[in-house]
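With one protein chain withheld, the remaining protein chains of the complex are depicted in position.
Chains here go by letter, A and B, matching the order in which they are written, and residues are numbered from 1 within each.
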Amino acid sequence: MPSSADLSRTGRVRLLAVPGLVMVLALVLVPVLALGARTFDSASLFGVWSRPGIVDAIGFTIVETILSTAVTIALGLAPAWALSHHSMPGHRFALAVTTVPFMLPTVVVGAAFLGLLPGSVERGLVAVVIAHAYFNVAVVIRTVAPVWATIDPMLVSAARNLGASRTRAFVSITLPLLKPALYSATAIVGFMCATSYGVVRMLGGGNATLEVEVYRRAILFGDIAGASTLAVVQLLVAAICLLVWTGKDRVVFTNAGHRSRRRDHPVARVVAVIATVVTVIPLVALVLSSMRSRGHWTLAGWRLLTSGSNVPGLRLDLIDVLSRSLLFAVIAAAIAVPIGIATSTVSSSRSTILDRVLLLPLGASAVAVGLGIVITYDSSPFDFRSSWWLTPVVHAVVALPFVIRVIQPVHSRIPEHLRSAAATLGASPLRVWATIDVPLISGAIRTAFGLSLAISLGEFGATSFLTRNDTDTLPIAVEQLLGRSGDLARLAGHAVAVVLLLATLIALAFTTRSRHSWSAS
Amino acid sequence: MTTPSCDREHGLELDRISVAHDGRSLIRDLSFSVEGGSTTALLGPSGVGKSSLLRVIAGIDRPTGGRILLDGSDVTDTPIHQRRIGLVFQDNQLFPHLSVADNVAYGLRNAATREARRSWRGSRTRERVHELLSLVGLADRENDPVGVLSGGEAKRVALARGLAPTPKALLLDEPLTGLDRALHDRLMEDLATILRATGTTALIVTHDETEARFLASATVRLG
Partner (left out) sequence: MKTRTFALALASIAAATTVACGSDDSTKLDVTLTIVAYESFTPPEGIFDAFTDETGISVRIVAAGDAGEMIAKATLTAGNPEGDVMWGVDNTLLSRALDADVFDPYVSEVDGLDPDLVATASNIVTPVDYGDVCVNYDVARLEELGIDPPTSFDDLSSPEYRSLLVVPSALTSSTGLAFLLGTIANDPDGWQQTWSDLRDNDVLIVGGWYEAYYTEFSRYGGDRPLVISYASSPPAEILFADPPLPEGSPAPTAVVTSTCFRQIEYAGVLRGSEHVEEARALVDFLVSTTFQESMPESLFVFPANELAKLPTTFATYVQPVTDPLVMDPATIAASRDAWLEEWDAIVG
């Protein structure tokens, strides 16, 4: 039966999807396709596939993605269970800490991680899979834990009472109920692993993913035509994956345990502690390495950042870089969050094509996006390529998929009757939205804001290609300092990385502290 | 509006209304009217389409045929929020993020915004909320979150909220279901008093003959 509430949604409300679509089209789809169109020639279209390394790269991408995703999901289940059944004082801390690696630039944590990896672990597939699990376990925790927390333990008890073993109760009751969340986690982790660049470059021992191959062809071989062919194909494959996706990926990346958490479980406590410690070790190693040189404790790296140095060739104004990074992060969040809210308003009731299109940035090659933006917006009146604001805007596009995944599930849980009730009390559709929808998703909005800040702070992909005039961000400063020889350069580079780590933790505190002020009973 | 004015000056009139739900026809060509200021009970077994009919009258869903007239005007195509027909949901649907007082004030503030009337702003709103909450016997609960209310209290808040913007007609969907005996009887008396005191045109869905006889001056049977 057509309802007038529905009718009001299908009309002008649909326009709310426009900003998000325009951003993804303008800053991801069009640039990559424009790059493909600009460099297109049939020789590279077919020729690039016969290059040695391409077949290997495709094979490695597939194998690495399947293994990394499987291991990440498997390893993430225990902490997800622990953090959903557990309420010790360090709960928020554990949640924030386990999320940090996902947000930090690879070069920072990757380096600390590399230092800790035993020499016996060969640089290659195994190292890549371990690192991917380390970086992406947060996705599993943040996605699965909130759903797990809502599963009534009585269901499992009932199954046990009917004679099911622990394992059988888990497989036959818990797992099916977790399915939507697991699908969702698998989708995001899969995308992250398939398009992994930094980890594979650092730990891959010469193996390449398609993403690395795009970089190699474009930057090292100067075969931009070949690179953009691969990038366009990667984008198409990503788009196809999104289109055939089952659509059961509803609940994602929200706060663990915003529902009532059940009794403290001693095993849960142990698991949470282990997960936190394992996550923290590389981070602590990073902090220590910013203060330790040649067997001595030193603050020279930190002094260099705070005093404005006169060491030749090591110029860095930390306050300047930090304040710019924060400004960019706030701008990016201020763009991504309203667009995320608008998009969620349109597609709150069902998974639509729209959701999937907006996930596309996750599957696009950062190299191709970066190069594509430079050539797409190069002439008046669209000559934006060296505008300072391009950086935070691109950050917003990168954050958008996550923002939507945070807000939409909460939004879709608002009972339609509440809106009807508001309307019968004389609230116009806009007022219903402002007085019912927005307040009820305020917790999710806050979470999304924190995530956007963190993503912007750590973004080091597409934007490193954008030509900038004095617009270094923290990750770029890290990269620059760590590209030079000498103790001070290394100390200062690690010190900036620690600043980035702290800024990210603070941004994530937004995410963890928020509580939804209501629960759909 | 070219709708010919109907017999009564005030009231709610259904003219050959048809209602379907999930593609299944529930009500066909139903006509009846509720005299202005009076209460009519809508009786019938469950599943016959009583709640669906209320949703159609309130404007949440559209009828598959027929017209709805309010005070002589055709409101069939009037958007839900401009219709001025209140609905007290069976399960209340109180706004979980607002206090008791803010729930009651919600409709007043909408009226103020929509019609740019300043009169309901500020202390006038507060006075009216207090008055309504006194009417339903909850004057001391203004600042409570709605989550702590008992079933009977929540029902009273929903009623106060529905009455607040002085709707031209108030629809009540099984307002007394699910309450224990004593509470049921007390609330039934209060409801009758309040509806009479406010002179509200009301349509009450129920499946209880006693309730219908006690509250309403007329009954309509479905099914």
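To be clear about the criterion, a contact is a pair of C-beta atoms (placed from the backbone, for glycine too) under 8 Å apart; a residue touches a chain by one contact, two chains touch by 3 or more.
In this text, all values refer to a predicted model and were calculated from it rather than measured experimentally.
Novice: Please identify which of the visible chains the hidden chain touches across the whole complex.
Specialist: The undisplayed chain, in the complete complex, is in contact with A.
Novice: For the full complex, which residue in A:59, A:176 or A:486 touches the chain that was left out?
Specialist: Of these options, the touching residue for the absent chain is A:486.
Novice: Given that one chain is not shown, which residue among A:375, A:414, A:438 or A:509 touches it?
Specialist: Hidden-chain contact among the options goes to A:375.
Novice: Which of A:70, A:219 or A:330 sits in contact with the chain that's absent?
Specialist: Per the contact definition at the top, the residue touching the missing chain is A:219.
Novice: Considering the whole complex rather than only what is displayed, give the residues of subunit A touching the chain that is not shown.
Specialist: Against the missing chain, subunit A presents residues 30, 34-35, 37-39, 52-53, 107, 111, 114-115, 119, 123, 201-206, 208, 212, 216, 218-224, 293-294, 296, 298, 300-301, 311-315, 371, 374-376, 378-383, 385-386, 464-470, 476, 479-480, 482-491.
To be clear about the criterion, only the chains that are shown with their structure count from here on.
Novice: How about subunit A: which of its residues touch subunit B in the complex?
Specialist: Residues in contact with subunit B: 1-5, 7-8, 415, 417-418, 420-429, 431-432, 435-436, 439-440, 517-519.
Novice: Which bits of subunit B are touching subunit A when the two form their complex?
Specialist: Contact set of subunit B toward subunit A: 20-23, 55, 58-62, 64, 79-87, 89, 91, 93, 95-98, 106-107, 110-111, 113-114, 147, 161-162, 164-165, 167.
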